[in-house]
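See below for the structure under consideration.
Of the protein chains in this complex, all but one are displayed in their positions.
Which chain is which? They are A, B and C, in the order written, and residues in each are numbered from 1.
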Amino acid sequence: MAGQVERLRNYVGGKWVESESTAWEEIRNPATDEVLSLVPMSTKAEVDACVSAAAEAFPAWRNTPAVVRCRHLFQLKQLLEEKQAELARVITLEHGKEYRAALGEMRRLIEMVEVASGIPTLMMGDYSEQIAPRIDEYSIRVPLGVFAMIPPFNFPGMVPFWFMPWAVALGNTYIIKPNEQCPMTQQRLFELIDQVGFPPGVVNLINGGRDVATWLIQHPDIRGVSFVGSTQTARTVYRMCAEYGKRCQAQGGANNFLVVMPDVDLDAIMPNIMESCFGNSGQRCLAGGVVLGVGAVYEPLKEKFLEACRKLKVGCGLDEDTDLAPVVSRPALEKLHGAIERGIREGARLLLDGRGVKVAGYPNGYFLGPTVFEAEPGMHVFDEEVFGPVRCLKRVETLDEAISLINASRYGNAATIYTQNGAHAREFRYRVECGNVGINVGIAAPMAFYPFAGRKDSFFGDLHGQGKDVVDFFTDRKVVIERWLPEREVRERWF
Amino acid sequence: MAGQVERLRNYVGGKWVESESTAWEEIRNPATDEVLSLVPMSTKAEVDACVSAAAEAFPAWRNTPAVVRCRHLFQLKQLLEEKQAELARVITLEHGKEYRAALGEMRRLIEMVEVASGIPTLMMGDYSEQIAPRIDEYSIRVPLGVFAMIPPFNFPGMVPFWFMPWAVALGNTYIIKPNEQCPMTQQRLFELIDQVGFPPGVVNLINGGRDVATWLIQHPDIRGVSFVGSTQTARTVYRMCAEYGKRCQAQGGANNFLVVMPDVDLDAIMPNIMESCFGNSGQRCLAGGVVLGVGAVYEPLKEKFLEACRKLKVGCGLDEDTDLAPVVSRPALEKLHGAIERGIREGARLLLDGRGVKVAGYPNGYFLGPTVFEAEPGMHVFDEEVFGPVRCLKRVETLDEAISLINASRYGNAATIYTQNGAHAREFRYRVECGNVGINVGIAAPMAFYPFAGRKDSFFGDLHGQGKDVVDFFTDRKVVIERWLPEREVRERWF
Amino acid sequence: MAGQVERLRNYVGGKWVESESTAWEEIRNPATDEVLSLVPMSTKAEVDACVSAAAEAFPAWRNTPAVVRCRHLFQLKQLLEEKQAELARVITLEHGKEYRAALGEMRRLIEMVEVASGIPTLMMGDYSEQIAPRIDEYSIRVPLGVFAMIPPFNFPGMVPFWFMPWAVALGNTYIIKPNEQCPMTQQRLFELIDQVGFPPGVVNLINGGRDVATWLIQHPDIRGVSFVGSTQTARTVYRMCAEYGKRCQAQGGANNFLVVMPDVDLDAIMPNIMESCFGNSGQRCLAGGVVLGVGAVYEPLKEKFLEACRKLKVGCGLDEDTDLAPVVSRPALEKLHGAIERGIREGARLLLDGRGVKVAGYPNGYFLGPTVFEAEPGMHVFDEEVFGPVRCLKRVETLDEAISLINASRYGNAATIYTQNGAHAREFRYRVECGNVGINVGIAAPMAFYPFAGRKDSFFGDLHGQGKDVVDFFTDRKVVIERWLPEREVRERWF
Partner (left out) sequence: MAGQVERLRNYVGGKWVESESTAWEEIRNPATDEVLSLVPMSTKAEVDACVSAAAEAFPAWRNTPAVVRCRHLFQLKQLLEEKQAELARVITLEHGKEYRAALGEMRRLIEMVEVASGIPTLMMGDYSEQIAPRIDEYSIRVPLGVFAMIPPFNFPGMVPFWFMPWAVALGNTYIIKPNEQCPMTQQRLFELIDQVGFPPGVVNLINGGRDVATWLIQHPDIRGVSFVGSTQTARTVYRMCAEYGKRCQAQGGANNFLVVMPDVDLDAIMPNIMESCFGNSGQRCLAGGVVLGVGAVYEPLKEKFLEACRKLKVGCGLDEDTDLAPVVSRPALEKLHGAIERGIREGARLLLDGRGVKVAGYPNGYFLGPTVFEAEPGMHVFDEEVFGPVRCLKRVETLDEAISLINASRYGNAATIYTQNGAHAREFRYRVECGNVGINVGIAAPMAFYPFAGRKDSFFGDLHGQGKDVVDFFTDRKVVIERWLPEREVRERWF
């Protein structure tokens, strides 16, 4: 790749298309700061052409029986299996994350395709015979047309697949606008989509930034939008979709709490806590952000937490023994430095400082070592999502206090309790106002057949990604009430 | 009731409360123009108190097992059965509609309560054992808090019951703001609700107009809003809810087509067409607005249609032989006159003129006789919802032309075909972009266990009222991923 | 009732009918040995007439819309609410059980009626549009005809209601043959059924014993049989139904284990254990039969168990402070005495002997005080269901040993673990081969919306009573594949 920088293309109507845009942005390797590729900020005309291609493909695709539509997914799954290692490498290259995290992302991506292959059953409507004399009623799940997806940078492969496979299996046509910070993974994925041979226009890729996103949302032929990103943008997207009368599901930010109860075996749970706090370079909407120790467990928890942090190997994502990879970009790194400084300024106690970490061989990487505060509510570092390896610890006296702290947060994505005690787990699960709850599971990521269920400022909408929710989001229910007037012969029998 | 005008009250926190508002509006009997009651435009403080009562009632109500919650519905159903005739009379009094239409409204209202009693089964989440070694995953349908309902005037009893019984059976608490033109029916219904003995604050009634609606939508403790009314307001409500990050389902207007194929027995279907076009004083979002005759059937259809119209008995809703009752208010009547005049001005051919109809004994009623145009697309009377007994006829040459006309409309509430031919019915049902489809059924009103499924400008949102849709709307899915670390004894067995 | 003994009647085709049988059996009050009533062993001709009535009622009942059918259940629920105290009294009179147990039975009976009222939703089939070009497919749940129920004596009211309300709500017609030891409760229940006004023949009652049961099973117009009773008879019924090509669900006996882990608070769980072991006079297929203490908890468990047993007040079921009521009949009492003697003979250690208990005022009652053995596998009292207040204790060293013992039993009805430890509970629940599992719940009785799920020798069949299972049992799925040949006009568009 050296010497020659790839210019990313759009995939529209079944064809690879060069953008005629004059605005291109550089994609850099977070471990080396080298330019990997250039991504176009597509023009409004290109967005319109993309939506048109998708809209034109819709009627015939809706006409195609669901089992036939799904066969494309079976093929895609096969190709993904073959290429997963290669794709994971691309993820690490552009995003920076540990290669094993990238592989994990690919596994979940493939699971989405697998589960969406079950659409013929999931798409069934209902049937009721004889709701009144000689009248039957039934409902049909019908696809709606063109949908679009606007993803974040942190899972450049997986997030669009929380939606796309379901949308197209259900008979809609689809447009993905990759995140402009990490657009290469979708580029590679679309090479496989191209091989599968979906009818032209069924699945489309259009590169760009905020403008492209806005044009998509506003386009009259887009029936709904799935968004994953910051709370602020999620809110904007939700409002803008409503303005145009559209469906929307918008996932926002998060600030997830891990609660450690006194009855746990700290050594047994620590690897899970580390993975939750620092995996994927700490850039996960399900990452543990604040670790609460209940009562006397707090001191040993703190000690073992810091000890485990110190053992984390910071390095390039592609190196096998790396535990903590660089963050996605220099601005992201600078934002994290800012958050640390603000933490200090606001009085949080810095227990471990990851700034200034050096990684041999990668002098220009966007590295930050594990950084740990002891902090309190009201401080920015405690209250807000810090997207990177900066975490807070805090002692609380009771489970009740822990739950109150969690429910006081404006976010409601995920929360985890570590305990062996069934009563505590149930109490936690029942009261905590988060959509995804972990019991001794630090990253409460629902399987593909369950919804990815955030609440409060972590989600705007009523139907989540994945599972049966997304089936509802991508279809409407047409209700038919059917009565045939009795024919002569029938009439004689019936009346 | 003569001599003394009832002052309607609010029902908040389990108590009847007099509004301290200084703004009260008169409710008049459409058949006589007499004042029946006064409805308060409640104050912001009263709205706040109402939401507070509902919010405070929520935690204990959510804690109450679903089977226990449902027992309140069983009781309510019993009371409704006993009082249905009396309630129907109130509906006719304030709305004007034919008494048999009011009775029909009560039957459907009761059906909602019956079907919502099945919540223990409908509320089930999913459970998956062993999604990974020793890890289980499940989802729980959890209620969200306080929801509010803003209904239209045309079904003053039924429409709030498309939502309320489900909402509270699912563990939410609820606020109904009756339509300010017809608020008396809910007043009477809440007397039964009061008798049932829901815990204070679970179901609440607050009277008022647009201001009260807005304050409800904006209140931070309201989790979602169900609206039924005009498209313009539906759009506004949808946008406003999104602005505040809330759930919303907003039903708008409609303009429904009835397509008559040449193979039908006109005499057999004509009563059904009349009921669709003129029942409920023509003020139904599922009413037939435009009747399309395909090919040669048009002329005899027109003749029989006009003949049937002429036989309709215009009169007071309470009189037993009345086929067509007055419209809801003088302004509504004036609006209809305006629509007729505009129709004439735009070139529509007035086949039957209902203006100037006289009803013996009711000199002041808001009556309009059946009014029929021969009209074309592009004319207001053809394209837009005319809420009253003003209907259009048009000849088309093919089923294809009929479907194209329907799909060109900005509305997508309902459409009906009259035919005995299975192929035509299937073609119609498959292609027509409406949510509720009738096959030889002129008013395609889904049963309580099916969603009320409008599309396009007739509905904003993704989850409809009634049935499984409304269960999804009133709950969120909490996903739990549960792993217990192996205990010593277990550990020996497992590893 | 004194002086005059009621002669029970059959309820056939909507009418109360005196049996012409010459064989009548006495029903006695277990607390006093007084004769309460006489029950006829109906003749074969009477059975045939009963099936005919049900068969004739079927077509019109199937034609009746489900919502209308369910209205009969709503009414029945209302009557049951009003009469529940009175009915509970009848249960205690003929069965002997504590009045509060009888009231509990009535509550669960009513819950079945409530949940079966949700049939319109539960009965929905599936609908798939366009499974192939222009072809749709759907399934319809259709009722099958006449079903029959053969219940045990121990819940004379409730058990038939695990089935009947669902069966008739789904459109079948039904026959209950009450248990001949306790037939009075159904007699009273059918008085309410009579009041409800089901169409004649929809629900029928025919008294009798084994002969009547056999004639029902063999009758060509009976489509399926639900049975609850001993394993031996369940097996026979299952085989006999198969011989006649019929559906069958047959619940047999049970021997349920309660496992107490060392981490529990014995005082907190002891009331639950007592209720499990001795409630309903110990005559429950979900009763705890063997209590296993794991490790060191065994000795204190034994001590507290015996202490709690000694505090149980043996007495007449109608007396308010009675904890342990008489068993159902003198033969049942004798059988229990036999089991105790056999236990002693086989070497089980008798820790508490309930024989010879005296109850003041009830010199002739069939009383047995709580009787407790320390026993081992291989002994009859440990391995087999002892239907009455005779229980075993045993120490095991590990949870693993407890689970192995449970899985070695030929029964698989229910099993309970007492622990606060999530890992132990999960291990138990995952491995135990029983259908109904309690975690700190001594009587694992599924709610009406879940199946009553026995396994192994406790159940023969594949669809259980209650919930969605019983919906499947009482309906077949008719699958329709529908294609309309394109009409001329359509043809032009499609080809």
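Criterion: contacts are C-beta pairs under 8 Å (C-beta built on N, C-alpha and C of every residue); 3 or more make two chains touch, one makes a residue touch a chain.
Since the structure is predicted, the reported quantities are computational estimates derived from the model, not experimental observations.
Considering the full assembly, C:A268 is the residue among C:A23, C:A60 or C:A268 that touches the omitted chain. Set against the missing chain, the residues A:L38, A:V67, A:L192 or A:V297 yield one that touches it, A:V67.
Here the missing chain is touched by one residue of C:I131, C:V228, C:V314 or C:A348, and it is C:I131.
Considering B:D126, B:D319, B:E374 or B:E401, the position touching the chain not shown turns out to be B:D126 (whole complex). Contact with the undisplayed chain is limited, among A:L8, A:M124, A:V196 or A:L463, to A:M124.
From the set C:S21, C:T64 or C:S139, the residue in touch with the chain omitted from the display is C:S139, counting the whole complex.
By the touch definition given at the top, chain B reaches the unshown chain through residues 63, 65-67, 120, 123-133, 138-142, 419-423, 425, 439.
Residues 126, 128, 131, 135, 137, 139, 224, 235, 238-239, 241-243, 245, 247-248, 264-265, 268-269, 420, 425, 429, 434-441, 444-447, 449-453, 455, 457, 460-464, 468-469, 472-473, 476-485, 487 of chain C touch the missing chain (whole complex, contact as defined above). Chain A meets the missing chain through residues 67, 70-71, 74, 77-78, 111, 114-115, 117-118, 120-122, 124, 129-130, 134, 136, 398-400, 421-427, 430, 447-449, 467-468, 482, 484-487, 489-490, 493.
By our rule, only the chains that are shown with their structure count from here on.
The chain with its CA mean position farthest from that of chain B is C.
Summary of the copy comparison: rotating chain A onto chain B for the best CA superposition needs 180 degrees, to the nearest 5. Mean C-alpha position of chain A lies 48 Å from that of chain C. Mean C-alpha positions place chain A and chain B at a centre distance of 37 Å.
Chain centres here are Cα means. That of chain B falls 43 Å from that of chain C. Multi-chain contact residues of chain B (touching two or more other chains): 425, 447, 449, 468, 482, 484-485, 487.
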